[in-house]
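Missing here: one protein chain of the complex. Every other protein chain is in place.
Each chain carries a letter (A, B, C, D and E) given by its place in the written order, and its residues are counted from 1.
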Amino acid sequence: MSTALALIYLLSTVSFVVGLRLLGHPATANKGNRLAAGGMGLAILSTLFLHELEVPVKIYLLIGGAILLGGIVGALMAVNVKMTKMPELVSLFNGFGGASAALIGLVEFGKGAGDPQTAATITAGVVIGSLTFSGSLVAWGKLDGRVKSTVFIPQRNIINNLVLVGSIVLAVLLALGVVQDPVWIYVLVAAGLLYGILFVLPIGGADMPVVISLLNSMTGIAAAITGVLYSNKLMLIGGILVGSAGLILTFAMCRAMNRTLIAVVFGAFGEEAQAGGEARTVGGTVRKTTASDAAILLNYAKDVVIVPGYGLAVAQAQHVIHELEQLLTERGVVIRYAIHPVAGRMPGHMNVLLAESQVDYGLLVEMDDINPHFPQTDVVLVVGANDVVNPAAHNDPASPIYGMPILEVEHAKNIIVNKRSMNVGYAGIDNELFYNSKTAMLFGDAKAALTDLVAELKKL
Amino acid sequence: MSTALALIYLLSTVSFVVGLRLLGHPATANKGNRLAAGGMGLAILSTLFLHELEVPVKIYLLIGGAILLGGIVGALMAVNVKMTKMPELVSLFNGFGGASAALIGLVEFGKGAGDPQTAATITAGVVIGSLTFSGSLVAWGKLDGRVKSTVFIPQRNIINNLVLVGSIVLAVLLALGVVQDPVWIYVLVAAGLLYGILFVLPIGGADMPVVISLLNSMTGIAAAITGVLYSNKLMLIGGILVGSAGLILTFAMCRAMNRTLIAVVFGAFGEEAQAGGEARTVGGTVRKTTASDAAILLNYAKDVVIVPGYGLAVAQAQHVIHELEQLLTERGVVIRYAIHPVAGRMPGHMNVLLAESQVDYGLLVEMDDINPHFPQTDVVLVVGANDVVNPAAHNDPASPIYGMPILEVEHAKNIIVNKRSMNVGYAGIDNELFYNSKTAMLFGDAKAALTDLVAELKKL
Amino acid sequence: MSEWTDFFTSNQDLIFVLILAIFLGVELIKNIPAVLHTPLMSGANALSGVVVVGAILVMLNADPNNYLILGLGFVAVVLGIINVVGGFAVTGRMLNMFKKNGK
Amino acid sequence: MSEWTDFFTSNQDLIFVLILAIFLGVELIKNIPAVLHTPLMSGANALSGVVVVGAILVMLNADPNNYLILGLGFVAVVLGIINVVGGFAVTGRMLNMFKKNGK
Amino acid sequence: MTIGILKETKKGENRVSISPRIAKQLIDKGFNLIVEDDAGVDSSFNNKYYREVGAQIEQRGVVYKESDVLVMINPFNEDDLKLVNEGQVLISQLYHQSNPELIQTIASKKVSAFSMDAMPRISRAQEMDVLSSQSNLAGYKAVILGAYLMKKILPLMMTAAGTIKPARVLIYGVGVAGLQAIATAKRLGAIVAATDIRPETKEQVESLAAKFISVEGPQETSGDGYAKEASEDYAKRQREAVNKELFRSDLVITTAMVPGKKSPVLITKKQVERMKNGAVIIDLGAAQGGNCELSKLDKTIFYKGITIVGTTISPESVSTHASDLYSKNMYNFIMHLTENNELKWDLEDEITDSTLIVHKGEIRKP
Partner (left out) sequence: MTIGILKETKKGENRVSISPRIAKQLIDKGFNLIVEDDAGVDSSFNNKYYREVGAQIEQRGVVYKESDVLVMINPFNEDDLKLVNEGQVLISQLYHQSNPELIQTIASKKVSAFSMDAMPRISRAQEMDVLSSQSNLAGYKAVILGAYLMKKILPLMMTAAGTIKPARVLIYGVGVAGLQAIATAKRLGAIVAATDIRPETKEQVESLAAKFISVEGPQETSGDGYAKEASEDYAKRQREAVNKELFRSDLVITTAMVPGKKSPVLITKKQVERMKNGAVIIDLGAAQGGNCELSKLDKTIFYKGITIVGTTISPESVSTHASDLYSKNMYNFIMHLTENNELKWDLEDEITDSTLIVHKGEIRKP
């Protein structure tokens, strides 16, 4: 390898490391992404142009064509995808990476396996690459709705493990040269593909992001293995970084969903995320959120309205909500409190509460004044309120609160609702607001949840 | 190198990395230290016993003797040193490490320099090792009071740089083989030693910890260079870890002291830490502290008393202090508020304030009840109070407040005082409490400072 | 057995690099806010496309007449590049959602 | 010049190790609470005593009759070991100050 | 439709049923308003404020003659009823359950009468619920009255002249008035405890950071938001649970009521005798017989060092705001009853049904 190429690889490696680091903070993430992309571009170009052997033009043309083709396809896909479809696209891309690794393994194996170590490297790359490929495709299909929900395979764990063990045995035999017929490498590919499918198919749709992250980590490992094959530090380090970072990320995602990785992979049989408490008549799924997600949403909003209710009083969270309000104000968010005339359990309950924490009177807005404003509101944060934001008052003539004026928070762009469970409020009726697709539920005691929120906000 | 040795080195390297990581958190730091020490012990023993060449017993005996001697001396020094003298001991130890590196370089150079790269490595090791040695010794002497305060050398920056440039030129000449007489290597050692002295001598005593950290980082680099010489990964990685971690640490320490590294090394001519505002009649030095240090102190205390004063009201920090109190209570700290009868500017000022943030009445203790308790108090946190904790009321018959009963916080084991500056309070008189050796000043507006404190506390 | 110890001895450097990179990956990612999980996953995915370098090497080293290899390599490069280009582009789009006017 | 590029090429592994280790060091240390600065400095100092391994190697490789080298090596080992043993011991003592009864 | 606003005749009453602000809103909606001379003066609403918004000021007789709807706060009394004419509509609080003769008289006049105090306790009726809006102010004012009468102050103060311990305040009955009383006493820095027969009030009391005193043993349950009468057994257990707090309280405010029934006696003479010298009892239940055995309506009694105030007067004493809120309730109620400025008599509607006591001379509620 030429010194120049080696130096460039070094540079690219550094760009990967720094890029990843920058990606970890909202304020610098964009820069990190661009830096890593730059490093990657540099590495690809210099691999091409600083190659030392004589290469026929034909091959250069082929490579150029492949790059052009791949580049255009990739860019188009990325640019045209809908915001909501991004995770499945990532999964698809990841599958392609895995396939690429598997193909490289195939080619190298075809050249004739060298010493056992090289052979081991190749077979490992092939197995991992192909299982990532098929697994990612299944994940993509599930998210996209192409693969219909969860497929139930009886005894799946046994079957899965059999396939896995079979693949490993085959790979070892190939590596040791015990099995030599090149057909077997295709069998190995097939086994890897099969395992990928079996692995992902039974996992519930809600858990797909975790699975994608896990597969992503595996692609990284496949790339690293390929790096070992070519003694290429860039691939090795880049791959390993992705491998270890991806794994940590997978765990972090599980934690954010309050699940263990084991539960995701083996346990939860296609169950959708279910909130605690008892939902009653109103149906639909509930979207849970975390303090840190809620914090980001609030931090990047321009106009926020807080709706306090009886739960704020029960939790005695008046001081924390004031702290949150001050913090957001400092960051340039326009923030107000919408006070419903019957929020709480006595007239003026919210006033007593907020006066105690010295909330500026000027920030308290009456229902009639704030209602027309909700369509321009970026985020509504409902804290321990229920009946006073229940759209049934407008929509459901059978409801006991029908006709009562409410805070029309459902017109806001995003809604975060904090309460402890899906339980009902004073009027004893379910609230369809919680099932609104714009609503994210931040479950927990108001004081604890808001304290977390404030802590997360301070990290940003 | 035997595979076993290589494996052990790998293990040791991992123990260094994990050890350093654990050292970064109060709860795990002890474990980290033990882990790193274990790794180090393992590495030393296996270097000895897994060595592949035939080595005469005599040499083994010598090495054994050296280890025994060094081990005993080191252990005795560490065990017998007074708590307050630890930083200088670290400096001394660091100097020994540097000396060791320099000696290795000398020996290797004596064997005859090989190719320019090896020679360059050797000379670099020699220069860095010897400058760390002499620099650390000077730092130790200054902290210990052996080297008298700051020595003023006219034009020191010019002289320093001349010596530095001279050393480098000499090192390069030696590396390139232009200069070959072995005498020159001793000259190089001398130059390194000289530079170390010149570098550290003019820096003020208060800045010594930063300097020690910097020199420490250099010792790491010297070890890494030696690692390159022997192609020894353990030394290389261990050294580099120390080098980079030490450098970051140096910056962090500067930041905690509100200074830049440049200012420490070149600027501040022996000035001692000086607080803002105007101290008046009472003399002495003021010890500043940071939110994070104060947080640790509070977190590990068993019995804490908060003394609120007028500044708490001015800053409207009543809600934050309540949050702090609740947080500490959760962690098992026994905490109370000592209310002086004339704290604030009206009778009951503190009561109004703390009632607003719903501080439990049971936690408020009157002066006469709390005063006998201060000797058992681990930490007193004085927030925006001044006159009511001024010992002049007892000690100084000339003082306008002589005879006024005060909160006798000076009997507590540790005192943290938060106020914005060294300015006086209502009575307009200076307060010797702030110069007490048990007192640490946490400067800043009470609300901001307490908010920081709470944030730091949550990290622990 | 000795084959494997040999492997270890001769690839020591690689193994050190590996270990260090693993630790570095972990350190870089821990303490990431949850909202960045998805962009970060996407960014890491783009990085894993570094395998395309291997695919290019396959092509560069290929016998110009072995069409099987050329074909496989071609596909590998295309897929790899899609992964890289698409990956970074999608990550960029996700991150743009965080941008705030006037901030 | 070419000597140095050669040096780079032939020591690539080492250089990668170096770069990774630098980053790792940085990542490990950032965000340390100020109160741990001193113990950490002390711990890092103990680690820098790893140079003693080099000193031992000097001795092991020394000509048994070259007393200059033996002497210098002996001193190097003694100093290095003091650094290591003393360093870890002092760090341990500092850290013990954080311990809290019943916590 | 012409609405006539009468001056209240009850002694001590300072409120007026429609404030100038609400008068304007009604006029803007197209109603005619006739206001009796000086009707609002005790709420600081002089005639000129009404004139400014377009209402007519007339003498009493004219108002009775020219209005379609007559509004008041207190029940129309015999004298008032002499002036009403057939077909007119009366709106006020009637307390029809305790005033059957009055209802008879009204019916005999062939008029219709709505009673504001019969408002159902449902969420959408809350904006017309005068009991709520007035009790709320009563709760606030009861504490202010107590603080005014006390020889002590409420908050804790640690001063150079010694420490003043915070006063202990005990609230009986945690309805609307009780809750506001808790909030107000807490604000002033007192240590507040409260008790109620409805167990769900525990959480509400705690949501105001006060202490709830639970009564051991089987609980009485509530249905429609109102309390049931307590059993003798419960009353005994209640006394036991509360006594410790009662005997160290400086201020006691009682608000316990059971709709349509006499107020439960919660503090007996014997208990009063054991209370702290200088303590004050404000009995807001006095109108229905009182929660304290010794209290007398509109009297202040001094008994062995204890001051016992029997009152309902509190909302009248904050007449400006009380009138404001009453008016707003009234406005919402009128809006609910009318369409295109005419009454729509929708007897299917729960609110109309519950509040319409006499319909064109016919008594609908016993």
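Rule of thumb we're sticking to: contacts are C-beta pairs under 8 Å (C-beta built on N, C-alpha and C of every residue); 3 or more make two chains touch, one makes a residue touch a chain.
Since this is a predicted model, take the numbers as computed values, not measurements.
Residue B:352 is the one among B:352, B:365 or B:424 that touches the chain missing from this view. The chain not shown here is touched by just one of E:109, E:168 or E:187, and that residue is E:187. Only one of A:347, A:384 or A:425 touches the chain withheld from this view, namely A:347. Taking the complete complex into account, residues 310, 313-314, 316, 341-342, 344-349, 352, 355-356, 387, 393, 400-405, 426-427 of chain B touch the chain not shown. Where chain E meets the chain that is not shown, the touching residues are 14, 42-44, 46, 126-127, 129-130, 132-133, 136-137, 140-141, 144-145, 147-148, 150-153, 155, 157, 159-162, 164, 184, 187-189, 277-278, 305, 317-321, 324-326, 328-329, 332.
Against the chain not shown here, chain A presents residues 339-342, 347-348, 350-352, 355, 358, 361, 364, 366.
Here is the rule we go by: only the chains that are shown with their structure count from here on.
Touch-path distance (fewest steps) from chain D to chain E is 2. Under the contact definition, chain C and chain D share the contacting chains A, B. The chain pair with more C-beta contacts between its two chains, of B-E and A-D, is B-E. The most distant chain from chain B, with centres taken as the mean of CA atoms, is E. Taking the mean of the C-alpha atoms as each chain's centre, chain A and chain C sit 19 Å apart. Among the residues of chain E, those touching two or more other chains are numbered 209.
Contact with two or more other chains is made by residues 13-14, 16-17, 20-21, 23-24, 27-28 of chain C.
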